[in-house]
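Only one protein chain is missing from this complex, and each of the others stays in its spot.
Right, chain A next:
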(Lines give C-alpha, C1' and ligand atoms only; values in the text may rest on other atoms or scores of the structure.)
Protein backbone atom coordinates (compact mmCIF):
# COMPACT_ATOMS: atom_id res chain seq x y z
CA UNK A 1 0.00 0.00 0.00
CA UNK A 2 1.44 3.36 -1.02
CA UNK A 3 2.19 5.87 1.70
CA UNK A 4 -0.37 8.61 2.25
CA UNK A 5 0.52 12.20 2.95
CA UNK A 6 -2.01 12.34 5.73
CA UNK A 7 -5.05 10.58 7.10
CA UNK A 8 -7.68 11.55 9.65
CA UNK A 9 -8.84 9.76 12.77
CA UNK A 10 -12.28 10.89 13.85
CA UNK A 11 -13.13 10.30 17.51
CA UNK A 12 -16.81 9.44 17.36
CA UNK A 13 -17.22 7.12 20.30
CA UNK A 14 -18.45 9.64 22.87
CA UNK A 15 -21.67 9.26 24.72
CA UNK A 16 -22.35 12.97 25.01
CA UNK A 17 -24.05 12.56 28.34
CA UNK A 18 -24.73 16.30 28.64
CA UNK A 19 -27.19 15.92 25.79
CA UNK A 20 -29.36 13.91 28.14
CA UNK A 21 -32.15 11.97 26.51
CA UNK A 22 -30.88 12.75 23.02
CA UNK A 23 -28.04 10.28 23.38
CA UNK A 24 -29.70 7.39 25.16
CA UNK A 25 -29.70 5.28 22.01
CA UNK A 26 -27.35 7.35 19.92
CA UNK A 27 -23.70 8.39 19.94
CA UNK A 28 -23.30 12.16 20.03
CA UNK A 29 -21.86 12.42 16.48
CA UNK A 30 -25.03 10.75 15.19
CA UNK A 31 -27.33 13.37 16.72
CA UNK A 32 -29.36 15.10 13.98
CA UNK A 33 -28.41 18.70 13.22
CA UNK A 34 -29.62 21.48 10.94
CA UNK A 35 -32.71 19.79 9.55
CA UNK A 36 -31.01 17.11 7.47
CA UNK A 37 -27.55 16.45 8.80
CA UNK A 38 -25.94 14.60 11.66
CA UNK A 39 -23.14 16.20 13.64
CA UNK A 40 -20.53 13.86 12.11
CA UNK A 41 -21.36 15.22 8.61
CA UNK A 42 -19.45 18.39 9.43
CA UNK A 43 -15.98 16.91 10.10
CA UNK A 44 -16.51 14.28 7.36
CA UNK A 45 -17.45 16.96 4.79
CA UNK A 46 -14.46 19.01 5.94
CA UNK A 47 -12.22 16.01 5.24
CA UNK A 48 -13.62 15.62 1.73
CA UNK A 49 -13.22 19.32 0.95
CA UNK A 50 -9.70 19.35 2.43
CA UNK A 51 -8.55 16.50 0.21
CA UNK A 52 -8.29 13.84 2.90
CA UNK A 53 -9.25 10.51 1.39
CA UNK A 54 -8.69 8.22 4.36
CA UNK A 55 -10.67 8.56 7.55
CA UNK A 56 -10.80 6.14 10.47
CA UNK A 57 -13.97 6.64 12.48
CA UNK A 58 -13.48 5.45 16.05
CA UNK A 59 -16.78 4.31 17.52
CA UNK A 60 -17.71 2.81 20.84
CA UNK A 61 -20.89 4.09 22.51
CA UNK A 62 -24.19 3.00 20.86
CA UNK A 63 -22.50 2.47 17.51
CA UNK A 64 -25.35 0.92 15.51
CA UNK A 65 -26.91 4.03 13.98
CA UNK A 66 -23.55 5.73 13.54
CA UNK A 67 -22.02 2.70 11.79
CA UNK A 68 -25.02 2.33 9.57
CA UNK A 69 -25.01 6.03 8.78
CA UNK A 70 -21.33 6.24 7.85
CA UNK A 71 -21.63 3.04 5.81
CA UNK A 72 -19.02 2.79 3.09
CA UNK A 73 -18.60 6.57 3.05
CA UNK A 74 -20.17 7.12 -0.32
CA UNK A 75 -22.16 10.19 0.76
CA UNK A 76 -18.84 11.98 1.38
CA UNK A 77 -17.12 10.56 -1.72
CA UNK A 78 -15.09 8.40 0.65
CA UNK A 79 -15.96 5.02 -0.88
CA UNK A 80 -12.48 4.26 -2.18
CA UNK A 81 -10.57 1.05 -2.80
CA UNK A 82 -7.53 2.24 -0.87
CA UNK A 83 -8.49 4.41 2.05
CA UNK A 84 -11.97 5.86 2.29
CA UNK A 85 -13.88 5.51 5.51
CA UNK A 86 -13.25 2.70 7.98
CA UNK A 87 -15.38 2.35 11.07
CA UNK A 88 -13.07 1.23 13.88
CA UNK A 89 -14.73 -0.16 17.00
CA UNK A 90 -12.70 -1.62 19.88
CA UNK A 91 -11.73 -5.19 19.13
CA UNK A 92 -10.25 -8.24 20.71
CA UNK A 93 -6.74 -9.39 19.80
CA UNK A 94 -4.64 -12.32 20.85
CA UNK A 95 -4.04 -10.76 24.26
CA UNK A 96 -7.68 -9.93 24.77
CA UNK A 97 -9.39 -6.62 24.14
CA UNK A 98 -10.63 -3.60 25.97
CA UNK A 99 -12.84 -0.60 25.53
CA UNK A 100 -11.26 2.64 24.42
CA UNK A 101 -10.01 4.10 27.71
CA UNK A 102 -9.45 7.61 26.39
CA UNK A 103 -8.98 9.50 23.15
CA UNK A 104 -5.28 8.65 22.96
CA UNK A 105 -5.90 5.01 23.78
CA UNK A 106 -8.50 4.82 21.01
CA UNK A 107 -5.88 5.90 18.49
CA UNK A 108 -3.26 3.67 20.15
CA UNK A 109 -5.47 0.64 19.65
CA UNK A 110 -5.59 1.43 15.95
CA UNK A 111 -1.88 1.94 15.32
CA UNK A 112 -1.97 -0.94 12.90
CA UNK A 113 -4.71 0.71 10.86
CA UNK A 114 -2.69 3.92 10.60
CA UNK A 115 0.57 2.07 9.87
CA UNK A 116 -1.17 0.44 6.91
CA UNK A 117 -1.22 3.81 5.21
CA UNK A 118 2.21 4.89 6.46
CA UNK A 119 1.10 8.53 6.61
CA UNK A 120 3.41 11.43 7.22
CA UNK A 121 0.77 13.26 9.26
CA UNK A 122 -2.28 12.23 11.23
CA UNK A 123 -5.18 14.58 11.83
CA UNK A 124 -7.17 13.86 14.98
CA UNK A 125 -10.75 15.15 14.92
CA UNK A 126 -13.65 15.04 17.28
CA UNK A 127 -17.10 14.28 16.02
CA UNK A 128 -19.11 16.80 17.98
CA UNK A 129 -18.49 20.26 16.59
CA UNK A 130 -20.25 22.34 13.96
CA UNK A 131 -17.78 24.18 11.71
CA UNK A 132 -16.39 24.38 8.20
CA UNK A 133 -12.62 24.20 8.13
CA UNK A 134 -10.09 23.63 5.38
CA UNK A 135 -7.68 21.31 7.14
CA UNK A 136 -5.23 21.56 4.22
CA UNK A 137 -4.46 25.14 5.26
CA UNK A 138 -3.68 23.85 8.73
CA UNK A 139 -1.37 21.27 7.19
CA UNK A 140 0.44 23.99 5.22
CA UNK A 141 0.89 25.92 8.45
CA UNK A 142 2.09 22.81 10.28
CA UNK A 143 4.69 22.11 7.59
CA UNK A 144 5.74 25.76 7.37
CA UNK A 145 6.31 25.90 11.14
CA UNK A 146 8.09 22.58 11.03
CA UNK A 147 5.85 21.66 13.97
CA UNK A 148 5.65 18.29 15.63
CA UNK A 149 2.07 18.93 16.56
CA UNK A 150 -0.38 21.67 15.58
CA UNK A 151 -3.55 22.36 17.50
CA UNK A 152 -6.43 24.33 16.00
CA UNK A 153 -7.58 27.06 18.39
CA UNK A 154 -10.36 29.57 18.47
CA UNK A 155 -10.80 32.64 20.63
CA UNK A 156 -13.69 32.08 23.00
CA UNK A 157 -15.28 34.66 25.31
CA UNK A 158 -13.11 34.98 28.41
CA UNK A 159 -15.92 34.00 30.76
CA UNK A 160 -16.30 30.68 28.90
CA UNK A 161 -12.57 29.91 28.66
CA UNK A 162 -12.56 27.69 31.73
CA UNK A 163 -14.82 25.17 29.91
CA UNK A 164 -12.12 24.45 27.32
CA UNK A 165 -8.56 23.27 26.93
CA UNK A 166 -6.67 26.58 26.85
CA UNK A 167 -3.41 27.27 24.98
CA UNK A 168 -0.87 29.73 26.20
CA UNK A 169 1.41 30.79 23.37
CA UNK A 170 4.37 33.02 22.68
CA UNK A 171 4.33 35.78 20.05
CA UNK A 172 4.86 33.27 17.28
CA UNK A 173 1.85 31.16 18.38
CA UNK A 174 4.21 28.49 19.61
CA UNK A 175 2.44 26.75 22.46
CA UNK A 176 4.17 27.18 25.79
CA UNK A 177 1.52 25.78 28.05
CA UNK A 178 -1.70 23.83 27.86
CA UNK A 179 -4.31 24.12 30.61
CA UNK A 180 -7.19 21.67 30.52
CA UNK A 181 -10.26 23.55 31.78
CA UNK A 182 -8.30 26.07 33.86
CA UNK A 183 -10.04 27.85 36.73
CA UNK A 184 -8.11 31.03 35.99
CA UNK A 185 -7.37 30.97 32.25
CA UNK A 186 -4.30 32.88 31.12
CA UNK A 187 -5.56 33.09 27.56
CA UNK A 188 -8.80 32.65 25.64
CA UNK A 189 -7.37 30.45 22.89
CA UNK A 190 -9.45 27.29 23.18
CA UNK A 191 -8.58 23.95 21.62
CA UNK A 192 -11.08 22.96 18.93
CA UNK A 193 -10.28 19.29 19.35
CA UNK A 194 -8.45 19.31 16.00
CA UNK A 195 -4.86 18.05 16.30
CA UNK A 196 -2.32 17.47 13.58
CA UNK A 197 0.67 15.28 14.42
CA UNK A 198 3.70 13.86 12.66
CA UNK A 199 2.71 10.23 12.77
CA UNK A 200 6.11 8.81 13.75
CA UNK A 201 6.32 11.19 16.73
CA UNK A 202 2.77 10.59 17.81
CA UNK A 203 3.16 6.84 17.46
CA UNK A 204 6.01 6.85 19.98
CA UNK A 205 4.08 9.05 22.40
CA UNK A 206 1.05 6.77 22.19
CA UNK A 207 3.17 3.72 22.96
CA UNK A 208 4.85 5.42 25.91
CA UNK A 209 1.56 6.76 27.18
CA UNK A 210 0.06 3.29 27.13
CA UNK A 211 2.90 2.05 29.37
CA UNK A 212 2.14 4.76 31.92
CA UNK A 213 -0.31 3.24 34.38
CA UNK A 214 -1.16 6.66 35.82
CA UNK A 215 -2.20 8.15 32.49
CA UNK A 216 -5.83 8.60 31.57
CA UNK A 217 -4.74 8.05 27.96
CA UNK A 218 -6.21 11.29 26.72
CA UNK A 219 -4.83 13.75 24.17
CA UNK A 220 -5.75 16.85 26.15
CA UNK A 221 -4.76 15.59 29.60
CA UNK A 222 -1.75 13.46 28.76
CA UNK A 223 -0.26 13.47 25.26
CA UNK A 224 -0.19 17.23 24.69
CA UNK A 225 1.16 18.09 28.19
CA UNK A 226 3.81 15.38 27.83
CA UNK A 227 4.95 16.72 24.48
CA UNK A 228 5.16 20.23 25.95
CA UNK A 229 7.12 18.91 28.88
CA UNK A 230 9.54 17.36 26.39
CA UNK A 231 9.89 20.80 24.76
CA UNK A 232 8.49 19.59 21.42
CA UNK A 233 7.48 22.14 18.81
CA UNK A 234 3.75 22.60 19.22
CA UNK A 235 1.95 25.38 17.40
CA UNK A 236 -1.48 26.88 17.73
CA UNK A 237 -3.36 27.30 14.44
CA UNK A 238 -5.84 30.12 14.73
CA UNK A 239 -9.30 29.60 13.28
CA UNK A 240 -11.49 32.67 12.91
CA UNK A 241 -14.72 31.31 11.52
CA UNK A 242 -17.86 29.83 13.08
CA UNK A 243 -17.24 26.93 15.45
CA UNK A 244 -19.69 25.56 17.93
CA UNK A 245 -19.37 22.81 20.49
CA UNK A 246 -22.87 21.29 20.52
CA UNK A 247 -22.29 19.16 23.57
CA UNK A 248 -25.17 20.51 25.66
CA UNK A 249 -28.88 20.87 25.04
CA UNK A 250 -28.54 24.65 25.32
CA UNK A 251 -25.63 24.89 22.84
CA UNK A 252 -27.28 22.47 20.42
CA UNK A 253 -30.42 24.62 20.46
CA UNK A 254 -28.41 27.84 20.16
CA UNK A 255 -26.44 26.51 17.18
CA UNK A 256 -29.76 25.83 15.43
CA UNK A 257 -31.02 29.32 16.23
CA UNK A 258 -27.76 30.75 14.80
CA UNK A 259 -28.73 29.21 11.43
CA UNK A 260 -31.91 31.30 11.35
CA UNK A 261 -30.25 34.71 11.31
CA UNK A 262 -30.84 36.70 8.15
CA UNK A 263 -27.12 36.54 7.37
CA UNK A 264 -25.99 33.62 9.52
CA UNK A 265 -22.36 33.28 10.55
CA UNK A 266 -22.64 29.66 9.55
CA UNK A 267 -24.30 28.91 6.22
CA UNK A 268 -25.57 25.47 5.37
CA UNK A 269 -26.25 26.40 1.75
CA UNK A 270 -22.68 27.32 0.86
CA UNK A 271 -22.35 26.04 -2.71
CA UNK A 272 -18.53 26.08 -2.44
CA UNK A 273 -18.51 24.00 0.74
CA UNK A 274 -21.54 21.76 0.70
CA UNK A 275 -22.22 19.71 3.76
CA UNK A 276 -22.63 16.16 2.52
CA UNK A 277 -25.03 13.83 4.25
CA UNK A 278 -26.65 10.47 3.73
CA UNK A 279 -29.79 11.74 2.08
CA UNK A 280 -33.00 10.16 3.17
CA UNK A 281 -35.22 10.04 0.10
CA UNK A 282 -38.27 12.24 0.61
CA UNK A 283 -40.59 14.27 -1.60
CA UNK A 284 -40.48 18.07 -1.57
CA UNK A 285 -42.00 19.74 1.47
CA UNK A 286 -45.66 20.67 1.25
CA UNK A 287 -46.83 23.95 2.75
CA UNK A 288 -50.63 23.93 2.90
CA UNK A 289 -53.09 26.76 2.27
CA UNK A 290 -53.51 27.19 6.05
CA UNK A 291 -49.82 27.23 6.89
CA UNK A 292 -47.64 30.18 7.82
CA UNK A 293 -43.89 29.84 7.78
CA UNK A 294 -41.37 32.50 8.67
CA UNK A 295 -37.68 32.62 9.49
CA UNK A 296 -37.28 28.87 9.47
CA UNK A 297 -35.36 26.02 7.89
CA UNK A 298 -37.52 23.18 6.64
CA UNK A 299 -36.38 19.95 5.07
CA UNK A 300 -37.91 17.74 2.42
CA UNK A 301 -40.64 15.31 3.38
CA UNK A 302 -42.41 17.76 5.71
CA UNK A 303 -46.13 18.46 5.47
CA UNK A 304 -46.99 21.71 7.16
CA UNK A 305 -50.53 22.82 7.96
CA UNK A 306 -49.70 25.00 10.99
CA UNK A 307 -47.55 27.99 11.85
CA UNK A 308 -43.78 27.68 11.93
CA UNK A 309 -41.86 30.58 13.35
CA UNK A 310 -38.09 30.77 13.85
CA UNK A 311 -37.58 27.00 13.94
CA UNK A 312 -35.69 24.18 12.26
CA UNK A 313 -37.68 21.18 10.99
CA UNK A 314 -35.96 17.99 9.94
CA UNK A 315 -37.30 15.65 7.27
CA UNK A 316 -40.67 13.99 7.40
CA UNK A 317 -42.20 16.20 10.08
CA UNK A 318 -45.98 16.50 9.96
CA UNK A 319 -47.61 19.57 11.50
CA UNK A 320 -51.41 19.72 11.84
CA UNK A 321 -53.82 22.63 11.47
CA UNK A 322 -53.77 25.32 14.13
CA UNK A 323 -50.44 24.26 15.63
CA UNK A 324 -47.65 26.70 16.37
CA UNK A 325 -43.95 25.88 16.55
CA UNK A 326 -41.74 28.69 17.72
CA UNK A 327 -38.01 28.91 18.52
CA UNK A 328 -37.73 25.13 18.34
CA UNK A 329 -35.87 22.26 16.72
CA UNK A 330 -37.91 19.32 15.43
CA UNK A 331 -35.92 16.21 14.54
CA UNK A 332 -36.85 13.61 11.88
CA UNK A 333 -40.16 11.77 11.62
CA UNK A 334 -42.00 13.74 14.28
CA UNK A 335 -45.77 13.90 14.01
CA UNK A 336 -47.40 16.97 15.49
CA UNK A 337 -51.18 17.00 15.74
CA UNK A 338 -53.62 19.90 15.57
CA UNK A 339 -53.64 22.92 17.90
CA UNK A 340 -50.33 21.97 19.44
CA UNK A 341 -48.10 24.69 20.87
CA UNK A 342 -44.34 24.12 20.98
CA UNK A 343 -41.91 26.79 22.08
CA UNK A 344 -38.17 26.83 22.93
CA UNK A 345 -37.91 23.06 22.64
CA UNK A 346 -35.98 20.28 20.98
CA UNK A 347 -38.19 17.37 19.95
CA UNK A 348 -36.12 14.27 19.14
CA UNK A 349 -36.83 11.80 16.33
CA UNK A 350 -40.02 9.79 16.00
CA UNK A 351 -42.00 11.63 18.68
CA UNK A 352 -45.73 12.07 18.49
CA UNK A 353 -47.20 15.27 19.92
CA UNK A 354 -50.92 14.77 20.17
CA UNK A 355 -53.67 17.29 19.44
CA UNK A 356 -53.79 20.19 21.84
CA UNK A 357 -50.55 19.38 23.69
CA UNK A 358 -48.33 22.20 24.92
CA UNK A 359 -44.55 21.75 25.06
CA UNK A 360 -41.91 24.18 26.26
CA UNK A 361 -41.61 27.30 28.32
CA UNK A 362 -41.56 30.65 26.54
CA UNK A 363 -39.59 32.43 29.29
CA UNK A 364 -36.15 33.39 27.98
CA UNK A 365 -34.65 32.43 31.32
CA UNK A 366 -36.16 28.94 31.28
CA UNK A 367 -34.19 25.88 30.22
CA UNK A 368 -34.74 24.49 26.73
CA UNK A 369 -37.31 21.70 26.90
CA UNK A 370 -36.02 18.42 25.50
CA UNK A 371 -38.33 15.58 24.48
CA UNK A 372 -36.34 12.38 23.94
CA UNK A 373 -36.79 9.95 21.06
CA UNK A 374 -39.95 7.96 20.47
CA UNK A 375 -42.03 9.80 23.08
CA UNK A 376 -45.73 10.46 22.81
CA UNK A 377 -46.86 13.70 24.40
CA UNK A 378 -50.53 13.85 25.17
CA UNK A 379 -52.69 16.80 26.04
CA UNK A 380 -53.40 16.32 29.76
CA UNK A 381 -56.41 18.56 29.58
CA UNK A 382 -58.04 17.56 26.35
CA UNK A 383 -61.18 19.65 26.63
CA UNK A 384 -59.66 22.92 27.70
CA UNK A 385 -56.99 24.26 25.42
CA UNK A 386 -55.34 27.47 26.46
CA UNK A 387 -52.34 28.82 24.66
CA UNK A 388 -50.51 31.50 26.54
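Throughout what follows, contacts are C-beta pairs under 8 Å (C-beta built on N, C-alpha and C of every residue); 3 or more make two chains touch, one makes a residue touch a chain; residues count from 1.
Here, contacts and distances are computed from a predicted model.
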Chain not present in the shown complex, as UniProt names it (candidates "Hydrogenase 4 subunit B", "2-oxoacid:ferredoxin oxidoreductase subunit beta", "Extracellular solute-binding protein" or "Glucose-1-phosphate adenylyltransferase subunit GlgD"): "Glucose-1-phosphate adenylyltransferase subunit GlgD"
Contacting the left-out chain in the complete assembly, out of A:155, A:204 or A:295: A:295
Looking beyond the chains shown, say which of A:116, A:251, A:285 or A:379 touches the absent one. A:285
Of the residues listed, A:277, A:357 or A:371, which one is in contact with the missing chain? A:277
Residues belonging to chain A that touch the chain removed from view: 34-36, 74, 262, 268-269, 274-277, 279, 281-300, 303, 308, 312-313
